[in-house]
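With one protein chain held back, the other chains of the complex are shown just where they sit.
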Amino acid sequence: MVTLGIIGAGRIGKVHTESICNYVRNARIKTVADPYMSEETRTWLLKMGVGGTCADYHEILNDPEIDAVLICSSTNTHSEISLEAIAAGKHVFCEKPIDHDLGRIKKVLTALEGSGLKYQVGFNRRHDHNFAAVKKAITDGKVGDVHIIKITSRDPEPPSAEYAAVSGGMFLDMTIHDFDMVRFLAGCEAEEIYTQAAVLVDPAIGEAGDVDTAVITMKMENGAIAVIDNSRRAAYGYDQRAEVFGSLGMAATANDTPSTVVLSNAEGVTGEKPLYFFLERYMQSFATEVRGFVDAIENDTDTAVGARDGLMPVLMGIAAKKSLDEHRPVKLSEIEF
Amino acid sequence: MVTLGIIGAGRIGKVHTESICNYVRNARIKTVADPYMSEETRTWLLKMGVGGTCADYHEILNDPEIDAVLICSSTNTHSEISLEAIAAGKHVFCEKPIDHDLGRIKKVLTALEGSGLKYQVGFNRRHDHNFAAVKKAITDGKVGDVHIIKITSRDPEPPSAEYAAVSGGMFLDMTIHDFDMVRFLAGCEAEEIYTQAAVLVDPAIGEAGDVDTAVITMKMENGAIAVIDNSRRAAYGYDQRAEVFGSLGMAATANDTPSTVVLSNAEGVTGEKPLYFFLERYMQSFATEVRGFVDAIENDTDTAVGARDGLMPVLMGIAAKKSLDEHRPVKLSEIEF
Amino acid sequence: MVTLGIIGAGRIGKVHTESICNYVRNARIKTVADPYMSEETRTWLLKMGVGGTCADYHEILNDPEIDAVLICSSTNTHSEISLEAIAAGKHVFCEKPIDHDLGRIKKVLTALEGSGLKYQVGFNRRHDHNFAAVKKAITDGKVGDVHIIKITSRDPEPPSAEYAAVSGGMFLDMTIHDFDMVRFLAGCEAEEIYTQAAVLVDPAIGEAGDVDTAVITMKMENGAIAVIDNSRRAAYGYDQRAEVFGSLGMAATANDTPSTVVLSNAEGVTGEKPLYFFLERYMQSFATEVRGFVDAIENDTDTAVGARDGLMPVLMGIAAKKSLDEHRPVKLSEIEF
Partner (left out) sequence: MVTLGIIGAGRIGKVHTESICNYVRNARIKTVADPYMSEETRTWLLKMGVGGTCADYHEILNDPEIDAVLICSSTNTHSEISLEAIAAGKHVFCEKPIDHDLGRIKKVLTALEGSGLKYQVGFNRRHDHNFAAVKKAITDGKVGDVHIIKITSRDPEPPSAEYAAVSGGMFLDMTIHDFDMVRFLAGCEAEEIYTQAAVLVDPAIGEAGDVDTAVITMKMENGAIAVIDNSRRAAYGYDQRAEVFGSLGMAATANDTPSTVVLSNAEGVTGEKPLYFFLERYMQSFATEVRGFVDAIENDTDTAVGARDGLMPVLMGIAAKKSLDEHRPVKLSEIEF
């Protein structure tokens, strides 16, 4: 039985709390820390069976009963709390991204070296049933040598321009998941990235210095070509697909829907839209990833998504932005860290 | 908060226990009764947070703290325990069927009259996301007047001939769910039933006096025609579909699959088989139905599937068997009870 | 090169004329006969390269250059012209049905005996790419032993009540194609038929003594169970599907559509409706069946759909009607002829 502390009781902190209480039999949450915890949240936690709450996450770090922490606080605190947690001898599950600054991520990697601690980054989509099945098709040899990887990733609604301004930009905020997916499916790193991007959804996003639509091409180390297409707004909802084409065939996913019902009438033959957004679409993956984290601690095995997996997509996002700014293909080796 | 006792710790008893612990926030399980409870089950229950166990279910019935019971024991005990539970003033969730004997079911209905107690029968498929979406399409008026209802229901593996012999026959053991679905989707009762059936899967089932393949046609009170096709063995797994055709169009479901991944290669374009069997396919519905039962108790509303809904599919199963035996269409009004 | 005469220049006569001119390289149409041929039709025929026209089909029967005739006249003349054509030593392609009267069909069968002439009935759906592919899956052994055959056959619009009154009834006018399909897919005859039918589309059809909605169950000689569902009006258009379920799996068709385009928007994910009606849906099959007929003449082989194949679906239609009238399952052996 692994004892956990959760740092941050916002949306994703609650998602993990619920998953762990419902599905992770070999873990218990002892304490949830949040400086702004509402009474409502406290009541909800009690109902979930979590009695321990505190404002200051250092209480968790100083609690010798707690084996591991989940860092679910705001992005700009991830790397610092990671370092503190590692120093306190806690295993760490850190929500993505570790940081937008490569130097700070590097500090986390350095701190982990020889620590014997587990570190997992919350790239949950690897644990999604559809993407995991594509990966399995590849590793089972059904696709052959991978030639082309295509990721479609479109949100149902754009963020506010205010959020866009502090999000680190679309590449680090949204595409980062797709960069991770490309690495996961290719089984290797990207060598070079070229970005074609535009502001087509919301001019305010452009005024905030960001883009909302992009097609990003990558040359992978194994020779494969990868391409991501992103939009901040799909009228039909959350569009999350992958297609991997290789020497023996193609493995492709479709979106998940609330039901399989199809209505045929005078207007056409109509199925349901995709599940609305990430909480609906990826709920299963949040449970699966944390279960894997706890199992890695119990069995002393590698985590599925380690600190280096947290670093590389940030590097890719920075290269993608540089490509856009300099209007040329950019090699990952150009990005210093 | 509703306090529950569960009678029977077999497969379906455990399914309900797990669903309630994970998903039903306004209920707690105080006690699980089973005369043959293993140490392993007891440990598992503890891990789920259920400390109370007993061999004799009368302990549950006599416990004034317990508001409601779930009857998950063997089929031949359902009606008797129902009667005892009602006499003890407990609300009852009873797994299907209430009984194979219409007289005994009638006693349950009589006992409920004026009792003020809730009674729900475990026809879980009504709560499945796909079938519920078909029903919603109908009630939303998208199908218009219902003309034809088609249910396909095929199991991945036949039961043993020994089981077939004591199961009450395919119509009461397997088709009973489909009879309930026909009533649910039609929104009315069947008037007449005609059965065409055969032994095509396993001769031993025939030797045990049962059939394993059937097409059953029904005339519904509202004029619609319904047809169920059953097989005890589909090579591709659990096939669970419905199609409702009406004056304005058709609503149809497809099977659920483990993932949406499609592999295109030299052999063809191949998707996954349906989810294997009822535990995989209908897990969500087991949670939804019990949540509904608990809500009905808390809010003093009707249960979604009442005792009469438990009676009618048994009546239909008996009529279907009579049609097969007498080789003619049989009216439900011919069946005495 | 086979020289053809076409008797009847109505809709189906024109379909065959066009198919033969465009696709059947080893046949030429010498003459088209129609007592009511319009100037427009004559011009159209000329443009297709057919110069010979006449009012009286006996000119065709008496023309020693003509090897074979296509009987595309009104249904009530099919058997008589068949007999005359056989007497004149012509091979015959006869539109379905040969006749509604079993005695007259029998006369055609008798006349053919020992004549050495080819006779083909226009059950075109056997030649359709989808239904032919289902048949191939069966004969290739991919379905295993056939257990259940399901045919869905729904028209986009009901006929006028006037037409219904003289059509021979839905079973001989519409279901006759589905009866043929059941025989084709089962590879054997039906033993017994039970009909559940109703008037749900248009009361005027009921007043004309016919039905417009039906579910017809058949026991086949090989033990399989077949079921046809019919409606005279599907709001979404022409619904033409088959599903064959057997010991090794299931082969199922979907409808053909004008394009594969799917539109995803705020309303849902919408594909096209089926091709509108039989001329759009089955155009390819009309060419294929006549090409087969001409090849059978050239190569002196059996036609794909012989005179007995013309007889049996009529027998089935009569049995289906008798089942409806007498409200009981009817054996085909009960129908005298």
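We call the chains A, B and C, going by the order they appear; numbering starts again at 1 in every chain.
Keep this in mind: a residue touches a chain if its C-beta (ideal position, glycine included) is under 8 Å from a C-beta of that chain, and two chains touch if they have at least 3 such contacts.
Every value quoted in this text rests on a predicted model; they were computed, and no experiment measured them.
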{"item": "Selected from A:P159, A:G249, A:G271 or A:G317 as touching the chain missing from the view", "value": "A:G249"}
{"item": "Contact with the hidden chain (one of C:V69, C:V134 or C:A320)", "value": "C:V134"}
{"item": "Sole contact to the chain not displayed, among C:R42, C:H58, C:K106 or C:K142", "value": "C:K142"}
{"item": "Touch criterion as defined above, residue of A:D34, A:D210 or A:D229 at the omitted chain", "value": "A:D229"}
{"item": "Touch with the omitted chain, as defined above, among A:G10, A:G187 or A:P329", "value": "A:P329"}
{"item": "Option from C:C54, C:C188, C:V262 or C:I335 whose C-beta touches the chain left out", "value": "C:V262"}
{"item": "Contact set of subunit C toward the excluded chain (per top definition)", "value": "21-23, 25, 47, 49, 129-130, 132-134, 137, 142-143, 248-256, 258-266, 272"}
{"item": "For subunit B, residues in touch with the removed chain", "value": "234-236, 239, 257, 263-273"}
{"item": "Positions on subunit A contacted by the hidden chain, ascending", "value": "144-145, 147-148, 150, 154, 194, 196-198, 200-201, 213-215, 217-219, 223-225, 227, 229, 231, 233-236, 239, 245, 247-250, 327-329"}
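By definition in this document, only the chains that are shown with their structure count from here on.
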{"item": "Distance-maximising chain from subunit A - centres being C-alpha averages", "value": "C"}
{"item": "Chain whose Cα centroid lies nearest the overall Cα centroid", "value": "B"}
{"item": "Inter-chain centre distance, subunit B versus subunit C - centres from mean C-alpha coordinates, in Å", "value": "42"}
{"item": "Overlap residues in subunit A, where contacts from two or more other chains coincide", "value": "264-266, 272"}
